[in-house]
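With one protein chain held back, the other chains of the complex are shown just where they sit.
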Amino acid sequence: MSSHHIIPLKVLLSTTFALIVLTVITVGVFYVNIPPPFDVIVAIILATFKATLVAMFFMGLYYDEKFNTVVLVFSLLFFLVFVGITMLDTMFRDTGLNIW
Amino acid sequence: MANASTINNSRVQHHFRNADQQFSSSKLGMWLFLFTEVMFFGGLFVAYIIYRAWNPELFTMAATELDTLFGAVNTAVLIGSSLTCALAIRAAQTDNTKMVVNYLLITIALATLFLVIKYFEYTAKIEIGILPGAMYTFEGIDHPKASVFFSIYYMMTGLHGLHVVIGIGLMIWLVIRAKAGDYNSAYYTPVEITGLYWHLVDIIWIFLFPLMYLID
Amino acid sequence: MEATTNGNGKTLKVRYFDIEENPETHYLNAEKGIKSWLFTVDHKRIGIMYLASIAFFFLIGGILALVLRTELLTPTENLMTAEQYNRVFTLHGAIMVFLFIIPSIPAALGNFLLPIMLGAKDVAFPRLNLASFWIYSIGALFTLASLAVNPIDTGWTFYTPYSVQTGSAVILMTFGVFIMGFSSILTGMNFIVTIHKLRAPGLTWGRMPLFLWAMYATSVIQVLATPVLAITLALLIMERTLGIGIFDPALGGDPVLYQHFFWFYSHPAVYIMIVPAFGVISELIGTFSRKTVFGYWAIAMSSLAIAFIGSLVWGHHMFVSGQSELSTVVFSFLTFFVGIPTGIKIFNWLATMHKGSIDMKTPMVYACMFLFLFTIGGVTGIMLGAISVNVHLHDTYYVVAHFHYVMMGGTVIAFLGGLHFWWPKMTGKMYNEFWGKIASAFIFVGFNLTFLPQFIMGSQGMPRRYYSYIEQFQTMHQLSTYGSYVLGVGFVIIAVYLAHSLVKGAQAPANPWGARSLDWMTSSPPDQHNFKYQPVVSNGAYDYHKPMADFTLGIAEDPAHHGHDDAVKVEAEKAEIR
Partner (left out) sequence: MEYLTNFFLPSAESTYAANVDALFHFINIVSLILLVGITIAIIYFAIKYRRKSQEDTTPLITHNTTLEVTWTVIPLILILIVFGWGFNDYVEMRTPPANSYEVYVESFSFGWNFEHPNGIKESNNLTVPVGTPVRLIMRSRDGDVLHSFFVPQFRLKQDLMPNRNTYAWFEAKNTGQFVYFCTEYCGGGHSMMNGTVTVLTAAEFDEWNEEELGRDLDALPLAELGRLVYQQAGCQGCHSVDGSSRVGPTLQGLYMREREFTDGSTRIADEDYLIESILYPQELVNVGYPNNMPNIYQQTLSEREVLGLVEFIKELQ
């Protein structure tokens, strides 16, 4: 059964290494002073990348039943819906209907 | 929740056809639970994003009060604990009970270290009057909504901290059961599932760190 | 007791077995004593405990409704002051929503039926299921505690900043709801896993009863939206205790943001209420028309579509709240799309009745009533979704009438239908058909008399949550109040004859309605482990064109026991074991 996959030690260690390196990069980027809003974007991309590594290898999604990945992706999607649609309000208040 | 479903030792519960079915059910259950965790923290992230979009200057000013070093070290600590946690599962899969216990203990130690660091961070802030909400008295940030930033900060890190505490509790319980020899390659569902939970706690911190500490 | 079958897509050897009629021992009497109930992990008993709890809370909520209707008989003070009135409608709304309707079909009927319909022995996590029930009870206790301390007066929506400022026990109440949220989440998770992992051999997705599809969609919404309610209420509690200033304008927060948070849960929550009802109606109409449900896949998928689209439309409660015009327009646009899959369901049910063999038993009477009342509730929802009209109708009795038509006329009616339908299965007793129909007539008349006038006075401009009103509305209010009394009489009749049937009712056969799904392929009441054998499914749940003989299947675990020795071989196509 695929979900009983024993994740190779090498994979675990290199994932950890990659995560630490990415953390260093994240902090490094902070000191480079990228102008907003790109600083946030870079930070989010790096964090997403790290999170993907954790999910795939530490949490074993890479070896696991596909449906579990679907569940995770779905939850992120709904989070984005929540933020996205709410911001249609919070970012466009008092602009009236002139946007059309 | 993971625990309740799997208390029964290696025996397969009567309504499952076999161990595989039980294992993959538990795992799916845990993933769904993580789904709810994403939405639970999601609410706070939404509040964060919206307030940041409204007051970008406030977030820049306020983040200077947060210590990047503390944040970075804690990130590394949690990544390390994720590794040892994954290793504990590996040990269980390879029938190495002793290492299961050892790895779990290291994980617990790292988690505790995380909390200790958080403790110092919090006290440093509380001393200068950076408290959540109405108790906020700090005057170093010249912004009418400064207290809102720190409310969000305390809510997010506090809820995350609460998850760390729960994680420690779960792992202590795993250690006790592992010492009793309950886990082996045929049955290690609780370890696996607690591991999933722990990695999610790690992931959330991975996002919190740049969003809270690294704003310029 | 593992049936050692391994039929990954292979042909299974299957034997018929007889369903035992009126068994000596069944889940109700297999164990005795109060503890055997309170600490049971049997999904059926948990379902029954939920049923009792929600009946209790429906009674309380209903009595509060009658009290507030009585106050509204005249424009002046009848029974209570404005403050007391505010508490009464808040408690009525909160109890009906959080303690009654959300757990009603999913937790009570769902718990009882879901594993049986799947041919499983229990839900995937039985202990977690019991925990859900206890969490629900603890949450309910907090709610009741708030009643004793200082009943809350914020409206069931807890809008800030009023909920931050009022002196009533908001924290106790919201904490109770917070706790109950977890019960809902855990039940949802449990059901999703059970449906994914514990389907009987041969029970493919396409053979599942539509009730299960509906429960699946419901569970997805529960798992998805409820955590947001939890965090919202947690933040509200923090707002009151610490003054965190996220939602409270006095501290720099934004009250409209609170409304987004609240409705992000509470709009999908209305589909937590109605989608299970759709599931029940599919079962009722299929069974009592004795006909294959028309457009099986359309009905199954429309539940998921409703769950999905329903998650995108929460802002239609906020058209005049001061949210941006842009989002108002987007929300209005998305809102209407829920009507499409819902319409598909309604028309498919009608098409199922076409050329059927329709037996107007009480459950079917309720199903037809549902079609009528829910359509009214639904189309008035479309009315409310139209922005310009909503500006006029928002927060008037038109909205009150709309949501009672969908919640009471939809969910509660479907629930009553389901209750009568599965009553023989759950209790082993038949209810009284004659009184069943009389009561349904009272409910139909009383309901319309109560809520139709509310549409009219709402459009004329009668605001909701009003303790007194201008005289112009008095006639309508009086009609509405009298209607609610008729409604009350209907419910009393139901309570009486159901109680009577428990004591003196006729023994129910295993399959009184000639239904085809697995819940009817076991004795009434079912065995402690649902089935004496691991059932194997080789027909769809609505294959009414096939003879009944095809349906009583099972793998004899112990051939000496009840199995026919001259076993017939049945091809179980694609009998997958996952």
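Assorted remarks:
First chain written, first letter: the chains are A, B and C, and each begins at residue 1.
Throughout what follows, a contact is a pair of C-beta atoms (placed from the backbone, for glycine too) under 8 Å apart; a residue touches a chain by one contact, two chains touch by 3 or more.
Keep in mind it's a predicted model, so treat the numbers as computed, not measured.
The missing chain, though absent from the display, is touched by one residue of C:Asp42, C:Glu239, C:Asp254 or C:Glu283; that residue is C:Asp254. In the complete complex, the residue from C:Leu28, C:Ile60, C:Leu304 or C:Val379 that touches the missing chain is C:Val379.
When the full complex is taken into account, the listed residue touching the unshown chain is C:His394, out of C:His394, C:His477 or C:His529. Only one residue from C:Phe39, C:Phe56, C:Phe347 or C:Phe434 touches the chain missing from this view: C:Phe347.
On the side of chain C, touch with the chain left out of the figure occurs at residues 77, 81-83, 86, 153-155, 159, 161-162, 165-167, 249-250, 252-256, 289-292, 294-298, 320-322, 325, 328-329, 332-333, 336-337, 339-340, 343-344, 346-348, 350-351, 353-360, 368, 371-372, 375-376, 379-380, 382-383, 385-392, 394-396, 456, 459-461, 463-470, 514, 544-545.
Simple rule for what comes next: only the chains that are shown with their structure count from here on.
Centroids of chain B and chain C (each the mean of its C-alpha atoms) stand 35 Å apart.
Chain centres here are Cα means. That of chain A falls 16 Å from that of chain B.
Each of residues 196, 224, 228, 257 in chain C touches at least two other chains. The set of chain A residues touching two or more other chains comprises 67, 75, 78, 82, 86, 90-91. The touching residues of chain C, when paired with chain B in their complex, are 1-3, 115, 120-128, 131, 185-186, 188-190, 192-193, 196-198, 223-228, 230-232, 235, 238-239, 242-246, 251-253, 257, 261, 529, 577-578. The part of chain C that touches chain A in the complex is made up of residues 196, 224, 228, 254, 256-257, 260, 264, 311-312, 315, 318, 322-327, 329-331.
Residues 1, 4-5, 7, 12-18, 21, 24-26, 28-29, 32-33, 35-37, 39-44, 46-47, 50-51, 132-135, 144-145, 147-148, 151-152, 154-155 of chain B are the ones touching chain C in the complex.
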